[in-house]
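See structure below.
Of the protein chains in this complex, all but one are displayed in their positions.
Entry: subunit A
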Amino acid sequence: MTGQGGGPDVHALAGAYALHAIDDDGELRRFERHLARCAECSQEVRGLAETAARLGQAAAVEPSPALRDRIMAEIGQVRQLPPLVAPSPRSALSGSPARPWRGLLAGWLRWRPRLAAAIAATAVAAAVVLGVVTVRTQTGLDQLRAADREVTAVLAAPDARSTTVPAGAAGGTVVVSRSQGKMVFLASGLAALPDSSTYQLWQIGPRGARSAGLFRQDGTGYISPVVAATADGATKVGVTVEPAGGSEQPTTQPLLLLNLPTA
């Protein structure tokens, strides 16, 4: 194994995974963690799982008619699971008001260790800022709460998937929940900008770039996460520097580009 980082050996497990042929729980979890951050791998696994299902379909055999009756009788007594949805804002905010999504983020990140490392700095910065704001202004806190509820909902979505560009000069993590139809972008390592300009987030697809919003920056240089509805067909997100107020279309070269996770 090449360990947490992945590498060719981890990729080789895609076939065994699709065939349900991994019987070691630790290895299975490691592979699933790898899948969560490797869009290409989850795409491959999907195709291989469809293929495995075809092997199953070719083995079709009619069961006895009595089985149908037994199953129809049993479902009458089985309560159905509700659809997966994000927790309600109230439950998400039931903790201390100053840390609405910190705990959730921490829990979520336990399963995505590399992501944790990549955005730890952002999360800590956010926590500090949230603490400061609590005592600063009630209005600011309300605004943050509304934004945090949105961040929380996306991070808490069971289908949340992420892509990270490790922080170098500029890095970031995009978390997408298809069920929520939303994405959260957490920037890291972006330098503070003068008031005359702003960082702008774009979703980029075959039909070009579409603004996903501006990054808010506070007096401490902390840059808030951006939450946006996922645009149809978008495959990448990018960040550019634009004049204050933002632009209709990007006017500068992107500082970073990330592929959106596909599943």
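Everything below uses one rule, namely that a contact is a pair of C-beta atoms (placed from the backbone, for glycine too) under 8 Å apart; a residue touches a chain by one contact, two chains touch by 3 or more; residues count from 1.
By our rule, contacts and distances are computed from a predicted model.
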Legend entry - Protein that the absent chain corresponds to, by UniProt name, given "ATP-binding cassette domain-containing protein", "RNA polymerase sigma factor SigK", "ABC transmembrane type-1 domain-containing protein" or "YCII-related domain-containing protein": "RNA polymerase sigma factor SigK"
Inset, instruction - Looking beyond the chains shown, say which of A:48, A:193 or A:214 touches the absent one. - result: A:48
Inset, instruction - In the full complex, which bits of subunit A touch the chain not displayed? Write them out. - result: 9, 11-16, 18-24, 43-44, 46-64, 67-68, 70-72, 74-76, 78-84, 159, 178-179, 206, 233, 235, 263
